[in-house]
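A single protein chain has been omitted; all remaining protein chains appear in their positions.
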Amino acid sequence: MGLDFSVVPGYFGVLLQGMAWTVAITLGAGILSFFGGIMFAVAALYAPWFIRLPMRLFAWLFMGTPLLLQLFLIYFGLIQIGIDLPAFVAGIIGLGLHFAVYNSELIQSSILAVDKGQYEGARTLGLSRGQTLRRIVIPQAVHAVIPPMGNNMIALLKDSALVSVIGVMELTLAAQQSISRTYRPFEFYLAAAFCYYIINLALEAGLRRLERRIAASR
Amino acid sequence: MDIDLILRVYPFFVEAAWVTIELSVLTTILGLTCGALGAAARLSRNVVLRAIAAVYVSIFRGTPALIQLFILYFGGPQIGINLDAFDAGVIGLGVNIGAYMTETIRGAIVSVDKGQTEAARTLGMSRWETMRKVVLPQAMRMMIRPLGVNINALIKGTALVAAISVVELTYTAQRYIGSTYKPFEMFLLSGILYMVIIYIVGQGISWLDRKARIV
Amino acid sequence: MTSSAFVEIKNAAKSFGNLQVLRDINLTVERGQIVAIIGPSGSGKSTLLRAINELDPLTSGEVWLEGVQINRKLPPRQYEKHVNQVRQDIGMVFQHFNLFPHLTVRGNITLAPRMLKGISEADADALAEEQLLKVGLLEKIDEYPSRLSGGQKQRVAIARALAMKPKVMLFDEATSALDPELVEEVNQVMKQLAEEHMTMVIVTHEMDFAASVCDRVIFMDGGVVVEEGPPSVLFKNPQEERTRNFLRKHLARNGD
Amino acid sequence: MTSSAFVEIKNAAKSFGNLQVLRDINLTVERGQIVAIIGPSGSGKSTLLRAINELDPLTSGEVWLEGVQINRKLPPRQYEKHVNQVRQDIGMVFQHFNLFPHLTVRGNITLAPRMLKGISEADADALAEEQLLKVGLLEKIDEYPSRLSGGQKQRVAIARALAMKPKVMLFDEATSALDPELVEEVNQVMKQLAEEHMTMVIVTHEMDFAASVCDRVIFMDGGVVVEEGPPSVLFKNPQEERTRNFLRKHLARNGD
Partner (left out) sequence: DELEGLKERGVMKIAMTGQYPPFNFVNDQNEVVGFDPAIGAEIAKRMGIEVEVVTTAWDGIIGGLLANKFDAVVGSMSITAERQKVIDFVGPYYNTKRAFFTVAGSDITTLEQLDDAVIGLTLGETHDEWARAQGYNVKTYKGLPELLMELTNGRIDVVINDSIPVLLAMKSGQYDLAEIPAPDAEKFPAGIAIRKGNPELKAAMQAALDEMMEDGTYMELANEWVGGDIR
């Protein structure tokens, strides 16, 4: 039936709004995955076994099943036990925790790679274990994993498309809605792909700047 | 929890898991092929090949796999590519993961110490001989683990083809949810099967990795 | 039980697993005294130094600083607090500097005073400037460690330790990771501290330096103190065969 | 245009971007001659050596080996073939050995002869054994490089280069990554090659070794040959101020 992009402009508003949601979810989940990743990593390395073991199980579940399924369980499942999350929040939590688990793996190995001398240097000054961890070890570990964590952020952006299954009107769902009106799948999916690509480029540029800034400080 | 229902339908989930496995295997093969070619192109001396590979990687990593699948499956016919759902799933996911694997493979190759290439070239070996006999055998070991990560993502990614109606594990669950209104039982069942597949593949990758590291 | 000495180590012994590294060591350092510890590799010099601030706690024996026992047996939580407290009084300088690479020179110096003594940012800055002036690196205050030479790094490490106003400074081969031309700038700083009567314990391989600044030299081997005395005696006229052997080899090596 | 010299470098110049690393260098090596190149870090020694076998092709100038110009201008495909051909005649030994970690010692030595000269497995094995015997490591033939000491690694690297029956051997600081006690075993192998009249160009920081095996020493600084001559003259009685300076510092450093 050929391509006809003339139908797309009429839906600019819908797509732009979808794009805004996608950006919002990506940012929200990205921040959650960053801090969550640090917390999981610290817990996995230093917490007592009755915290560590459930955490391992949790990480294993998150890494072993599709995100689609996790989002579904968080949104439709938690409310059965009385936790009512709006779809947007459920999406952020699902995506955020999923990637927090991945980030945590990165940070753990990076924490273990921090030179023992750093720890000794700080302890010798009189800093406590917690202070040393917070001010010396973790910042260095995190610096070292900014590039691979950046890759996770980029993956997160793309996986945010899955949040459409719990009804958040993000970019993919916006495209689908436009298609359900116009029956022009190719044009709208292409338009959506284009929007994702733009966000992706912006994200990559941001990460590159961040990496350069960190590189400059060492 | 409707155990009875689970017991009644689980054989069909196991069947569907085989579809997921078949998808995963074919996708892995296609992905590795694309990855190997992509890496070769990215490392070649030919500017055009390099540019093509760079664009391939950038676009396929820069947009969601779901959208790529939709474009291929629903949009393809508009430009004369008419694939059935399973084939579209394999091709879409394979080409997508191939972009990631391109970077994995390239990364492993460039991480081989430059001294290795110099030593081989100094002995008189050609670029290709050096690549085949000296660089690749070493890169191969380094790429097992990161490729394992790609494959793990890919297996979970096969759930996306449910959206283009391949009746694999996730879509089987969705269909049963439609008739039974029991989403948790169905997703539990499919979730367990995914974990089993991923666990086995993970063990396989670790085994390969250990074997490769013995030297 | 207190002691008249400033730093006192009594019957110190230390094992790592089956390996006995220190055996019944006794050592006192008076206020303002500068003590050098020398000895072959593996003789336990670092271990002894690290026992003083509980980085490697002794297996048995006691460590005292100004009448306070450092290695007291305490319940974990109290011990942690106690140790963090006494470490503030003990500055330590490592062979590999151990500067914090993610902080600037200023950050390296002010971190501990601000966190542990709760001083204001302005005061901390003044403190950093004061210490950097002392080690001659004021202009590097906003650099990151990666931009400094080895000698500069070590001088910043010294400034960082001094900023806590320690009662005693420990140096573990502070110059042995440095290129020969950079050693002198660090030695200068240490000499200056000596002139200010800072109490110091210095593990070193540089006999010349030890001879020129120290009040007393301790020669260790195999985990025991073999011989000790003023440098003039120990270097010129050692009593023990092991000491003579060590010095002979060592002075040859340093003879360039 | 051919030359009577075995290896000849004419008017060699080389830049990396804006940085001129070699300037108008002329150098000849006769068959069986052993030439040492010395000079401060960054003077272009490695670059010159690597220019001989086209690892770092010259910007201008010529490199000849036995009457064949190595750095001929040729279309890419032919150039590639030509270079692979001439490199078979030039053995090179690197500071960091660059053994292939995924192959055994045997595999390291036989890989190139088998691929490039198409010799049989049995012949290749015999060849490997012969070379290993020469460097005294026959018993390590089935070990992987990771199981060898640095000195052993370097001896295997030499055996690997020798297995191609090169006309000339290049050594780029072959011993400077080795612990002092391992240096001698590699020097022994090089001395033995010298006795067999192998043509060699040796970049080194070990003046003693250079003095004892070389026919001629070349002192480079800032990308030019400052002075050259037999070791007896160049080391004992250098003509140039820069050479004297360098030697003074260097002999001091090596004097321990």
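Every chain is named by a letter (A, B, C and D) in the order it is written, and numbering of its residues begins at 1.
Just so it is clear, a contact is a pair of C-beta atoms (placed from the backbone, for glycine too) under 8 Å apart; a residue touches a chain by one contact, two chains touch by 3 or more.
Quantities reported herein were computed from a predicted structural model and do not represent experimental measurements.
Contacts of the undisplayed chain with the visible chains, over the whole complex, involve A, B.
Of the candidate positions A:Gln108, A:Thr132 or A:Gln176, contact with the unshown chain belongs to A:Gln176.
The residue touching the chain not shown here, chosen from B:Ile177, B:Met195 or B:Ala212, is B:Ile177.
Although one chain is not displayed, subunit A still touches it through residues 1, 76, 79-80, 84, 87, 165, 167, 169, 173, 176-177, 179-181, 183, 185. Even with one chain removed from view, subunit B keeps its contact list with that chain: residues 8-9, 12, 15, 70, 73-78, 82, 84-85, 162-165, 167, 171-172, 174-179, 181, 183.
Criterion: only the chains that are shown with their structure count from here on.
A turn of 175° superposes the CA atoms of subunit C on those of subunit D, with the angle given to the nearest 5. Separating the CA-averaged centres of subunit C and subunit D is a span of 46 Å.
Centre to centre, using the average C-alpha position, subunit B and subunit C are separated by 55 Å.
Contact of a single residue of subunit A with at least two other chains is seen at no position.
Contact residues on subunit B toward subunit A in their complex (touch as defined above): 59, 61-68, 70-71, 74-75, 78-79, 152-153, 156-157, 159-160, 162, 170, 183-184, 187, 190-191, 194-195, 198-199.
Interface residues of subunit A, counted against subunit C in their complex, comprise 115, 117-118, 120-129, 131, 135-136, 139-140, 143, 217-218. Considering their complex, residues 1-3, 60-61, 63-69, 72-73, 76-77, 80, 154-155, 158-162, 172, 175, 185-186, 189-190, 192-193, 196-197, 200-201 of subunit A touch subunit B.
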